[in-house]
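Here it is: the structure, laid out below.
Only a single protein chain was left out; the remaining protein chains are all shown in position.
Now for chain A:
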């Protein structure tokens, strides 16, 4: 069986990519955010996962609303980033893991998750910013990435409990893959923020911190929220918490928090970072 070694959460907003491109990491505005990352980079460089299963949402690069998958998974050998229309530098191709991707896709559909299965998939900042953050200089070529895309843009969106169940089903699929490879899980996006409407700029620090606690100790409590609850409590785009919840669903047994950072605001967002390990039950 493939071995799930741990998980990371991170924000993925475009402003982070611009800050890195402009070498602004040490400026007073950005330093409290970027200072959170070295311990996670160190863990990744020591543990050297072969594969990253990365939960993100597409913000209108690959998917338009003509056809909007609720859940999509990439099964390609390579993924490309592209112009998103607002000046973020594109980054080099991302390596895929086709065999494990197809294994997960088969297992998920068997388990009742009707995935959209993508042999071609342009990946946007939701996926690329976390990779750039973890491997500065875009030095991620050695890592294989499996993109799992969750609709956070158009209602109806999958609810937190469904996203948690998706994570559990992906965990089961990975564990049933006949290989010695090691896998880390990334949950990206969030936390509280609202980009649109007169309520733009909504942030909820207290809620974000509670979510991070619950994500470690009692993730099932997060699955009692509806997406509308998340919109009301933290702002319209707080639904991105679903990608963290899906990540957490993959982990089993006792979960240990190795590292945490929270800083708000980053642009309009509460930015959380977690590094988690778990003890697989025998």
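Everything below uses one rule, namely that a residue touches a chain if its C-beta (ideal position, glycine included) is under 8 Å from a C-beta of that chain, and two chains touch if they have at least 3 such contacts; residues count from 1.
FYI, contacts and distances are computed from a predicted model.
Per the UniProt record, the chain missing from the shown structure is "Extradiol ring-cleavage dioxygenase LigAB LigA subunit", taken from the list "Extradiol ring-cleavage dioxygenase LigAB LigA subunit", "PTS system IIB component (L-Asc family)", "NADH-quinone oxidoreductase subunit F 2" or "Aminotransferase class V-fold PLP-dependent enzyme". Among the residues A:112, A:137, A:156 or A:281, only A:156 touches the chain that is left out of the figure.
Interface note: of A:1, A:21, A:89 or A:199, the residue touching the hidden chain in the full complex is A:199.
Here one chain is not drawn; of A:134, A:231 or A:250, the residue touching it is A:231.
For chain A, the residues touching the chain absent from view are 13-15, 59-61, 64-66, 82-87, 153-156, 194-206, 228, 231-232, 235-236, 263-265, 267-268, 270.
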